[in-house]
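Left out: one protein chain. Kept in place: all the others.
== subunit A ==
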Amino acid sequence: MGLAIRIIPCLDVENGRVVKGVNFVDIRDAGDPVEIAIRYNEQGADEITFLDITASHEGRETTVHTVEQIAENVFIPLTVGGGIRTVDDIRTMLNAGADKVSINTAAIHNPELVRESAERFGSQCIVVAIDAKRVADVDGQPRYEIFTHGGRKPTGIDAVAWARRMAELGAGEILLTSMDRDGTKNGFELGVTRAITDAVEIPVIASGGVGNLDHLVAGVIEGGADAVLAASIFHFGEYTVPEAKAYMAEHGIEVRL
């Protein structure tokens, strides 16, 4: 026995409210991120990821307050991502009670941010989020590229090489989202997941496309992921975290029960 594979529910939050809603039967306020985080904590989630999609500056102050409230009530690791651009943004979120921050676009514009923040705050709290999409094969081999703007804008950067570089700069973890699969419920893109988990020494969280529990199993066994992130299958009560863990355990995956 050893390290458990982590199951991470993800909340998309805008102006302090969970968007896409959460559909638990006995929840008071389906839009309250604090209540939802507490619920996932009680269900035995291994971590919680909070993705801030707020555009306005005022809204982001609300986000800080929400992170503070979650951190006061939830005693499992909390990752905050979305709109993190500077060392100050990272410090603000860590001071609010986040354990890790996830950097996405800002790392592409300024890779040194990853080095600087890892040196300042420690690699353990720096997650680099990679949004990858499959592009035309090269010499018969699949190639995955980094995309920004929700998968609309190509960068020309090879996703596997990028993951390696981010790890060298001091990232403590990679959050890999397949933009081909995100929201499809067709399962993780296992090719890119396996390519990146094999390429780096740091843990990789697979994300994007989970529609059922077999997808979680495949992400770990075929993709080699160290953690699996999902949103809608948990939010809409299709599966609970304990159901997901029990199913993974039946398939020989070590989980925290």
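Methods note: a contact is a pair of C-beta atoms (placed from the backbone, for glycine too) under 8 Å apart; a residue touches a chain by one contact, two chains touch by 3 or more; residues count from 1.
By our rule, contacts and distances are computed from a predicted model.
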Have a look at "Transporter", "Ferritin-like domain-containing protein", "Cationic peptide transport system ATP-binding protein" or "Imidazole glycerol phosphate synthase subunit HisH" and point out the UniProt protein name belonging to the hidden chain.
"Imidazole glycerol phosphate synthase subunit HisH"
Of A:Gly122, A:Gly150, A:Gly183 or A:Gly237, the one touching the omitted chain in the full complex:
A:Gly122
Among the options A:Leu11, A:Ala37 or A:Leu94, the absent chain makes contact with A:Leu94
Interface residues of subunit A toward the undisplayed chain are 1-6, 41, 44, 46, 71-72, 75-77, 94-95, 97, 99, 119, 121-125, 172-173, 201-203, 226-227, 256
